[in-house]
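One protein chain is absent from this view; the other protein chains keep their places.
By written order: A, B and C. Residues from 1 in each chain.
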Amino acid sequence: MKTNCKNNLFFFLCLVSSFFIASCDSNNSQFDSEGRKIVYIGHAGPLTGPIAHLGKDNENGVKLAIQEANDKNISLDGETIVFKVVSVDDEGKESKTTLVAQKLVDSEVSGVIGHLNSGTTIPASKIYHDEGIPQISPSATNVNYTNQGFPGAFRVMANDKQQGSALANFAINDINASKIAVIDDRTAYGKGLADIFEDTVQSLGGIISTREFTDVTKSDFTAILTKIKGLNVDLIFYAGMDVQGGPMLKQLDNLGLNVNFLTGDGCQTLQFIELAGKSSQGVYASSPGVPLDKMPGGIAFNLKYEQTFNQSIQIYGPYAYDATNTLIDAMIKANSYLPEKYLPFLKNIQFKGVTGDISFDAKGDINRGSISMYQVKNSKWEYLKTLGDN
Amino acid sequence: MDIFFQQIINGLVIGSVYALVALGYTMVYGILGIINFAHGEVVMIGAMIALSIILFLFQFDIPIYLSLALVFFGAIIFCSLLAFCIEKVAYKPLRNAPRLAPLITAIGVSILLQNIAMLIWGRQYYSFPQIFNNDTYQIFGIANITTIQIIIILISLVTMFFLFYFINKTQYGMAMRATSEDKNAAKLMGIEINNVISITFIVGASLAAVAGILIAANYGIAHYSMGFMLGLKAFTAAVLGGIGNIVGAVIGGLLLGLIESLGAGYIEKLTFGFMGSNYQDVIAFLVLVLVLVIKPNGLVGEKSSTKV
Amino acid sequence: MISKILPFHKKLKFIHGLFLVIIALTLLPFVIEESFGRSWLRIFDYTLIYVLLALGLNIVVGFAGLLDLGYIAFFAVGAYSWAILASPQFDIHLSFLVILPISFFIAGFFGVLLGAPTLRLRGDYLAIVTLGFGEIIRIFLNNLDHPVNVTNGPVGINMIDPVMIGTFSFNNKIVIFGIQLTNLHFYYYLLVICVILVIIICQRLENSSIGRAWVAIREDEVAAEAMGINTRNVKLLAFAMGASFGGVSGAIFSSFQGFVSPESFILIESIMVLCMVVLGGMGHIYGVVLGAFILVILPEIIRSVAAPIQESIFGVVLIDPESLRMILFGLALILVMLYRPTGLWNKKNV
Partner (left out) sequence: MSKNILEIKNLSIMFGGIVALDDVNMVTKKGTIHGLIGPNGAGKTTLFNIMTGIYKPTSGNVYLNEKEITGFTPNKIANLGIARTFQNIRLFNSMSVLENVLVAMHNSMNVNLIDIIFKTKKFKKEEKSKREKAEKLLEYTGLVKYINNSASSLPYGDQRRLEIARALATNPSLLVIDEPAAGMNHKETSDLKNFLDKINSDGTSILIIEHDVKLIMNLCSFVTVLDFGKIICEGVPEMVKQNKQVIEAYLGA
């Protein structure tokens, strides 16, 4: 046992020392070279992993907003301040998200923009809440995020409820579907969207013939599609991502089953069309917000974005940009970067962003949750109309 | 009614896919008694290589059949080399190591291959070009099937018979069986067991390459992570049929495919709406457990009597 | 071991050593926090959770030699039993003194449930069946949101209660002579205590007739049975013990995280834990602990140094940290097995 003790001790010492070898990230000096007070704004999103491009897009949005803010030489409560982004990578994984959230807390950010998807946003929000740090997600749409009753949790994009019900309305009123089959991909996103769609359809008098499921590891959907074929429905609604929606449509064609296909923003992408090939013709899809060219400041922003990063906007960039500006605007109104001071102002902010006017309801959801509908016409997404715009 | 036949067809197609991959698992297991976890990734590599070759060939206008040949040839060669190296590097040194050691290296290789593939081809899903003119046929007007699906079913059956012949009738086959029975004895009989093992891996990898191409062509999609789940299912199929047994692998594969498609189609009726297609895999695994509880060596696996 | 009657001065030495360890363990969180910040303390807490898991799996794989590829299922069972028994989900809020034992036993029960049908199976058949079992559990958790909602399905269960001792919640912050203690610290201590308990239990099992029976089965089942060992019961016991430890660590995980969803219990997690056991040194308790530390902490170190280093050298990030991490992980598995097939720190070379 004595030797074991030695092992123990030795082993823990090794550990401790191994920490010292590891690089540590204590990046918060209080003032910059010109003696301006540094205020840290956190950004969290998947900077690596399957959807890294979307994460980068958000990061760019934040960076752009910060740049402009710094050019204005804002001074809060007497001292000139300069904003600095602390960007962390949650890999889009729940298992990592709390770790990076903690990193942001450690580097004493006064506000957080992020995370990108609901799966990461929800667990992280608890940590920010515990530290009293306000958080605005540019793109997390799951309803639970704002249902937790955290005063500091906001989002600038319509949530799944708004999108789901908009889709249901579109299915019933515009496609005039009566018998509908629903497929979801058993992710938080897919389930959330599909549940709300199902409820709304039923409340509108539509019939859900069946609810089928797949999961993100699958690429063969023939079994469920065949089952749906047997029920001769007049619309299939799929809540999931493009990489499966595409192949699904092909298999739909192979089975000789041609019905209307409606889907959410997960499939409203170019990849979807590429993967579905000619089968994508006529597919309907929704996407939160409005297309860039329909945004109040869309064109101008697009120009600016492409000049700064010489790459084009993916999806959520503008929303991240607006989220950041909203946060800064609240600070200016409160004349303080201290969360407890500016949070009240953030709660009832009225901000004109490039994506539209931004103001939050009691929960922290955006008031004007607009949803746009698109349809594939000869391998292009064509804008149809914007719903839920009230 | 017509749905039932369609489901059978679906089951046979995906089952044949499993069977093709399962053959690779079962051969390696038969010889070395290890689960070659990396096999699924070899399938993926096969598909990705094929994709690259196709995209490359698109630049010149070569007759489709020539380019097809090139695609298959290239993928098979590459995968064979890959598998050959994997065996030499990761498994050969561990012939006499604790049983878990080769399993762990196999997992390591699989992780490695997947991430290297990700670095080479990136994370995006590629739409796999149409290499066959893929039209849909109607079988007695009650079920649809596409060209590729027919090819898949045929190839998997053909390969099974080929392998069965290869292993039971040819010199190498005999050597293989001898090696799987007792390596040392085989050595004493003058069999170069290293060659035998290498050949096993190469044959397995060639099948994997073919499987990879067919799968990618069938679903019209290829990406770096397509191999893992497929590998697992195929391995399940191999065990279901009785791992180490060629015929078993195919039977297991087809059975698993049918279970999945019929399960997804009818489970809701069977469970009075409590379970839906989301429990597809549960049925598959439950059947596996059931089979193994009743026949611990799989459906057609020969009984291994404990030598005392 | 302790049971040996040590002479007085040795005893003194032993107590002295013990004392040092206790001090080291008590101070460690503050050392970490000071030198690297809270995020590393959080990482450390996660590591301890994995240590518990690895120790549990070590009983099944390391001691009894039963290859289990679905171990994470028991982690999941524990996590969800806490999540359901202490959250707004059904508005049940039991104390952790009640839930910990419950999750211990539920997980143990599932362990037996899995063990029973697989007793007759040989190594690799067992592997695939356990793997299947793991998937089945995950699929159920992912789909038990209808017709009756138990788990919220893929969305997961949120707002899970922290550990409460009396009226004191682990989420409170308290300040003792200028040092702020947060939930990270409280969970650290809770976990350390659990780890130490589990280590002691494992050691005692190892040096008992049961432990010897496990090793005997691992070495030669036929001989073991011929020596009068009831292999069935002994195997089941191994499954049960291993599973229960997994359950406890799962329960703590879900209260610590405050949120669980099926995504945290995917197959790769099982493989991870298995790798911790094999890499560290199967059947050797401290080796397994080492394995867990290496496989949790090294990736985090890579995460925080990979990008900066690459930037400083090439000016750009060529390989993003995630894939680099996985590549190194894969390589590590292969190399260690090639050069240390019995693990980095196995019994032989203690």
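General remarks:
Just so we're on the same page, contacts are C-beta pairs under 8 Å (C-beta built on N, C-alpha and C of every residue); 3 or more make two chains touch, one makes a residue touch a chain.
Note that the structure is a prediction, hence the values are computed from the model and not measured.
The chain that is not drawn here is touched, among residues C:Ala216, C:Val288 or C:Ala332, by C:Ala216. When the omitted chain is restored, the residue from C:Ala226, C:Ile268 or C:Leu335 that touches it is C:Ala226. When the omitted chain is restored, the residue from C:Leu205, C:Ala243 or C:Leu333 that touches it is C:Leu205.
Although one chain is hidden here, its contacts on chain C can still be listed: residues 3, 201, 204-205, 208-210, 212-213, 215-216, 219-220, 222-231, 237.
Just so we're on the same page, only the chains that are shown with their structure count from here on.
Using mean Cα coordinates as chain centres, the one most removed from chain A is B. Counting C-beta pairs in contact, the pair that comes out ahead of the other among A-B and A-C is A-C. In this assembly, the C-alpha centroid of chain A lies 32 Å from the C-alpha centroid of chain C.
Chain A and chain B have CA centres that are 38 Å apart. Taken residue by residue, chain B touches two or more other chains at 276, 278, whereas all remaining positions touch fewer.
Counting partner chains per residue, chain A shows two or more touched chains at residues 49, 52, 186, 213, 215.
Those residues of chain C lying in contact with chain B across their complex are 61, 67, 117-118, 120-125, 127-129, 131-133, 135-136, 139-140, 142-143, 147, 222, 267, 271, 274-275, 278-279, 282, 319, 323, 326-327, 329-334, 337-338, 341-342.
The touching residues of chain C, counted against chain A in their complex, run 1-2, 10, 13-14, 17-18, 20-21, 24-25, 28, 31-32, 35-40, 42-43, 46, 142-143, 145, 153-156, 158-159, 171, 183, 257-259, 261, 263-264, 286, 289-290, 293, 297, 300-301, 303-305, 308, 320-323, 350.
Taken in their complex, chain A has these residues touching chain B: 49-50, 52, 186, 210-215, 217-220, 222-224, 226-227, 229-230, 243, 246-247, 250-251, 253-256, 271, 274-275, 277.
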